[in-house]
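Removed from the display is one protein chain of the complex; every other protein chain stays in position.
After this line comes chain A, so read on.
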Amino acid sequence: MVQKLKIIPIYLLVLLFGHQIWANGVADNSQCLKCHGQVFYEYHNEWTDQIDRKPLNPFHHIDSTKLHTSVHKMFACVDCHSMEYETFPHSGELRLEEKYQCMDCHGGDETFAKFNFEGIEAAFMESVHYKASDERFNCWMCHDAHGYELALREDRPITEVVELSNNMCLSCHDNKFKYGLLSDDEPQDIASIHSWLPNQSRHFTKVRCIDCHTKVQSDLLVSHNILPKEEAVHNCVECHSSNSVLMESLYAHRAKESRAESGFFNAVVLNEGYIIGANRNKTLNFVSIALFGMLVIGLLIHATLRFIVSKKK
């Protein structure tokens, strides 16, 4: 009896606040994460009256740390998923539940106008992803709703931005199980299909896949029009030149925010990297051309005088 009385306040707390308990803007999803945040989950099997321990389907695993730092951290699982998931074991029919898409929440909302979700959707529908697999390809294929972070807009270091972005691509293109959700083929080896690219590892850590594989759009911070591989950037000078396309893609946000003149072309890159051909110094250019010109003129005068003197002899 005493034990039961002790348990009642805990029940009350859960009933009163449940998943609505907030801490630092994070929704309490501990009830779901008790299983979905683990590699193995346990439950009381009423048929055998034993505690069963089972491996969780890796596709249903949620990284709780990422969830608590993601842009969707304030949502309870059942805000997006059926309330019926609060019952365990989950009903088999719930597998057929239609999932929300980005536009269901973000579309036509002034709060999100700066992200231009409508533009993103239009670009995505032009992309090779959408065209090749029609509606089977959706936002969640790349964007993990349970762990999505804003990196570029939060001015995270470029290497972090690149890593987060490229991991989205690699989550399918370097994962035959996830790739298999859309195709019977196996993904091609990333290193070998990019064997033409010099300093491959440097490129992969300093530039996003989408910087070469999308069509740059000035109205979108990140273009979602993934191009067919034949149309991807192959010409080095599109990045390695003073009018580098990276200024309109990877560095576009920073270039707009910081117009500091340091004498370098595309100076915003210099905080975190260096691109041959794109980062020339205007003063050094001028000084070197002037010095070289003066030398050539001086030598031409010397040669002319030598020629005149030799003719006089």
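In this text, a residue touches a chain if its C-beta (ideal position, glycine included) is under 8 Å from a C-beta of that chain, and two chains touch if they have at least 3 such contacts; residues count from 1.
Everything below uses one rule, namely that contacts and distances are computed from a predicted model.
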Missing subunit (named according to UniProt) among the choices "ChrR family anti-sigma-E factor", "Cytochrome b/b6 domain-containing protein", "Phosphate transport system permease protein PstA" or "ABC transporter ATP-binding protein": "Cytochrome b/b6 domain-containing protein"
Residue of A:Gln50, A:Asn167 or A:Ser288 in touch with the missing chain, whole complex considered: A:Ser288
Residue, one of A:Ser30, A:Thr87, A:Asn167 or A:Asn235, that touches the chain absent here: A:Asn235
Per the touch definition above, residue among A:His143, A:Arg202, A:Lys229 or A:Lys282 touching the missing chain: A:Arg202
Those residues of chain A which, in the complete complex, touch the missing chain: 196, 198-199, 201-202, 235-238, 240-243, 270-274, 276-277, 279-281, 284, 288, 291-292, 295-296, 299, 302-303, 305-306, 309, 313
